[in-house]
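Note that one protein chain is taken out, while the other chains of the complex remain in position.
Naming follows writing order (A, B and C), and every chain is counted from residue 1.
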Amino acid sequence: MIRVAVLGASGYTARELLNLLLRHPEVEITTLTTRKDSRLPVSEVHPSLRGRLDLVMENLPLQEVADRADCVFGCLPHAASAAAVSELLGAGCRVVDFSADYRLNDPQVYAEWYGVEHPDPGRMPGTVYGLPELYRDSIRGADLVANPGCYPTASILALAPLLKQRIISPRGIVIDAKSGVSGAGRSPKPNLHFPEANENFAAYNIGKHRHTPEIDQVLSTWADVETNVVFSPHLVPMDRGMLSTAYGDIMGEVSSEDLVEVLRSFYANEPFVRVVEHLPCTKEVVQTNFCDITARCVGDKAVVVSTIDNLMKGASGAAVQNFNLMYGFSETLALL
Amino acid sequence: MIRVAVLGASGYTARELLNLLLRHPEVEITTLTTRKDSRLPVSEVHPSLRGRLDLVMENLPLQEVADRADCVFGCLPHAASAAAVSELLGAGCRVVDFSADYRLNDPQVYAEWYGVEHPDPGRMPGTVYGLPELYRDSIRGADLVANPGCYPTASILALAPLLKQRIISPRGIVIDAKSGVSGAGRSPKPNLHFPEANENFAAYNIGKHRHTPEIDQVLSTWADVETNVVFSPHLVPMDRGMLSTAYGDIMGEVSSEDLVEVLRSFYANEPFVRVVEHLPCTKEVVQTNFCDITARCVGDKAVVVSTIDNLMKGASGAAVQNFNLMYGFSETLALL
Amino acid sequence: MIRVAVLGASGYTARELLNLLLRHPEVEITTLTTRKDSRLPVSEVHPSLRGRLDLVMENLPLQEVADRADCVFGCLPHAASAAAVSELLGAGCRVVDFSADYRLNDPQVYAEWYGVEHPDPGRMPGTVYGLPELYRDSIRGADLVANPGCYPTASILALAPLLKQRIISPRGIVIDAKSGVSGAGRSPKPNLHFPEANENFAAYNIGKHRHTPEIDQVLSTWADVETNVVFSPHLVPMDRGMLSTAYGDIMGEVSSEDLVEVLRSFYANEPFVRVVEHLPCTKEVVQTNFCDITARCVGDKAVVVSTIDNLMKGASGAAVQNFNLMYGFSETLALL
Partner (left out) sequence: MIRVAVLGASGYTARELLNLLLRHPEVEITTLTTRKDSRLPVSEVHPSLRGRLDLVMENLPLQEVADRADCVFGCLPHAASAAAVSELLGAGCRVVDFSADYRLNDPQVYAEWYGVEHPDPGRMPGTVYGLPELYRDSIRGADLVANPGCYPTASILALAPLLKQRIISPRGIVIDAKSGVSGAGRSPKPNLHFPEANENFAAYNIGKHRHTPEIDQVLSTWADVETNVVFSPHLVPMDRGMLSTAYGDIMGEVSSEDLVEVLRSFYANEPFVRVVEHLPCTKEVVQTNFCDITARCVGDKAVVVSTIDNLMKGASGAAVQNFNLMYGFSETLALL
């Protein structure tokens, strides 16, 4: 049994993670931390867990976390996360980090987009990006995995094979992405107040979203090209689910069938990517760890549509998938 | 043209009120107040009004409000409202008050349910309760009208005729009411955060809601009985709309048809009450000032179902209806 | 491994059931039936199951179903279900029946509410009602279990302990219940078209819903009283979740705390009933097999609020709980 701690366990991704870990036959959840001083039972913070998990949220020194846990899932905000992660690694823990801290390789890009100096820049370039479909071998046996962002997961899975095979141009890529509201986190905000967000569809942070450099870095390094994507996120009045519609200029002559075939062949052995022929919708992947993808050729553009559950394949499901790889368990354990 | 001011114009009821007043041929909106010091254009506070109303929200002395307006609609919190209302009346304005301050007659009941001493207790018993279906004659020509709460409007219109005619017993009445989330106001709260309130149905404040004494007072005084209703409010994951299901013990022998006939005959000449035969739903009244009602006899109980738009007949539509009566305009002006 | 078949596998309850059974370590799903002739892969009927379950929906003779399965979950419409169930039992299968066919004991009551003669009246009185909290011992080892309706589950769990202990009167009980739209099934209907049902709250079938006699029968026989409940269902604009607000006349002197204590003590050892102090909401039980309950004393009435997921504890979760009891597995297997 792997003893597991969750840092910053009060948010939505932590709740989903606990839901999954409770079904995992090789996991014992020992520790939940919070930065608040009150010792609340987790069932008050996440009432749906009442009767399933009898732990208290604690504000603990990291050394004590390390004493109690073999593996730590970090759900802390950026910068705070890296500070904790480096200490936990030093104390012998293995870590899956939900924050953005170890996703980017370049401390300057990080400082530019996140507005702070990185607390642990030396570890940035060497940390594996936890997208098993691209980096499975490096995830196996890693001590630290940077769990990907939700938008990058949906976007990269859609575009990577087509870029690698030089079917679409790395220049001029547009990613028009749409997310359910849980992606914005659990803190009440005026624009997320129910009567504002309900029955409303909004564009936000166009050209400025922090997931942009993450998408460009992973696509560019993995496919050995140089992308500079236009990334436009939107907010959908629903709890969870994400759909990305990506547009790339086709190089050469291909049909819709060709595009689908490239995807199908690339993902043939992937347990959590389903290449489909119909245009997918979020409801078919919500509450699952699947990513559904299809593609269409329209004029000179490839249009690639992908869907995930932002809290599952876009966060906590991916974390468990990475955990399974790190420890050599079956990759789908607790995820089907 | 009646010059109109709206006090506390940043909430949802004020926005709906402005929407209606902009269509009112006898109204000129001159003044919008806020208790914040920033002078924001109303189009920044209510973006849907951009291009329709070119006014700034101002933190004004009441005397200046009185100089600019003949009639004031008060959308202030309780207690703050009575303090302003008494001064405005003294300065010669007529007032429609959205707050609870002048709905109750008894200062002690007010203190008990609202937790503060009433600032203007002398005016409480004499102020007319702005439900035209019960008090039309007193509203005509009144200088101050207490605009009813949303739950009381839906509940009282359902029960008053049956109580008056002694068809149901005043004892043991249950009102199980359901409201869209806009009824909870515009301030973000954890339980109204979109991912919490969406896809969720919740009971709240059962037996403790402040609209309870208002319902009892109006039913009891108007129908000359003594009720002591059990009032159970619930929150529905939708923006607006309210449905009340009221249960009363039938005295004597009646059928469903009899119940509907009593309602139909009582409301025969009402412009905004529609007695229907089917079980109503909120969508048929949303964005209108109508109240739909029907009744069923089930066992020994009368079940009376009524629907309103909580922001219209439950607030701003009722206010304009009252305004029309106060000034002798056609009662339906700007409301159909 | 128990070989399992699902009859009528195209609806929402079947989909949820398959989701649960896929996680059940003692189950092998062998057969899915449909009454249509086309042999569709289940992944086309339930796209969320793509990649998880590779079976075809088949229109099979019941004998062949019996050859392939030890236990059959029946998701057929009423009357059709009893015809199939009696044949399957004769062929040696054990059955969990989702339909209403074996819930009622009295063929005449059945004929009156369902409008057809029961095809297998002799088996009605002896079949156990699959609510483990009331009938656990009889479910253990049963060959046929009548899986309860969703409204009855929420209502009976709320009221049974208070009736049994004579705390509330069996006369004059009101159950005001609210359900998400999935409870209405998967067939498109005008009132369930998205732009009609969305942002809408509706009362329906007040005094006429078929779950009424089921509630009365189980409460009356189990608590040895005679109830005649007024049952008022409503439709909530959300996918799943159900909340029941039940009202009963208190006999004697009790407080809210007393009511909660009676519930807590009755359900002390139940794995899926959580007696809580706050007023519950559906989101805390959705996607789980839990029923949350609390109670309040308001005036002379006990108000008991209970919540379930209509597709889980209200249907498929309950079915798996019953299956676990029938076969002697841990009652919570695949359900936590």
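The definition used in the following text is that a contact is a pair of C-beta atoms (placed from the backbone, for glycine too) under 8 Å apart; a residue touches a chain by one contact, two chains touch by 3 or more.
Every value quoted in this text rests on a predicted model; they were computed, and no experiment measured them.
Undergrad: Sort through B:Arg103, B:His118, B:Lys178 or B:Arg274 and give me the one touching the missing partner chain.
TA: The one listed residue touching the chain not shown is B:Arg274.
Undergrad: Where the complex has a chain not shown, which of A:Asp120, A:Asp239 or A:Glu331 is the residue touching it?
TA: Final answer for the missing-chain contact: A:Asp239.
Undergrad: Just name the one of B:Pro47, B:Pro61 or B:Gly92 that touches the chain not displayed here.
TA: Candidates B:Pro47, B:Pro61 or B:Gly92; residue touching the omitted chain: B:Pro47.
Undergrad: Which positions on chain B touch the chain that was left off?
TA: Chain B touches the chain not shown through residues 22-23, 47-48, 50-52, 199, 271, 274, 276, 283-288, 290, 336.
Undergrad: Can you name the residues of chain C that touch the chain not displayed here?
TA: So the residues of chain C touching the missing chain come out as 12, 180-182, 186-190, 192-199, 237-240.
Undergrad: May I ask you to list the residues on chain A that touch the chain which is not drawn?
TA: 172, 174, 176, 178, 180, 196, 198-207, 228, 230, 232, 234-241, 243, 245, 247, 249, 279-283, 286, 296-301, 303, 305
Just so it is clear, only the chains that are shown with their structure count from here on.
Undergrad: Going by C-alpha centres, which chain would you call the most central?
TA: Of all chains shown, the one whose C-alpha centre lies nearest the global C-alpha mean is C.
Undergrad: Can you work out the whole-Å distance between the CA centroids of chain A and chain B?
TA: Those two chain centres are 46 Å apart.
Undergrad: State, to the nearest whole Å, the distance from the C-alpha centre of chain B to the C-alpha centre of chain C.
TA: About 39 Å separates the centre of chain B from that of chain C.
Undergrad: Averaging over Cα atoms per chain, report the distance between chain A and chain C in Å.
TA: 36
Undergrad: Identify all positions of chain B at which a residue touches two or more other chains, and write them in rising order.
TA: Within chain B, residues 180, 196, 198-199, 237-240 contact more than one other chain.
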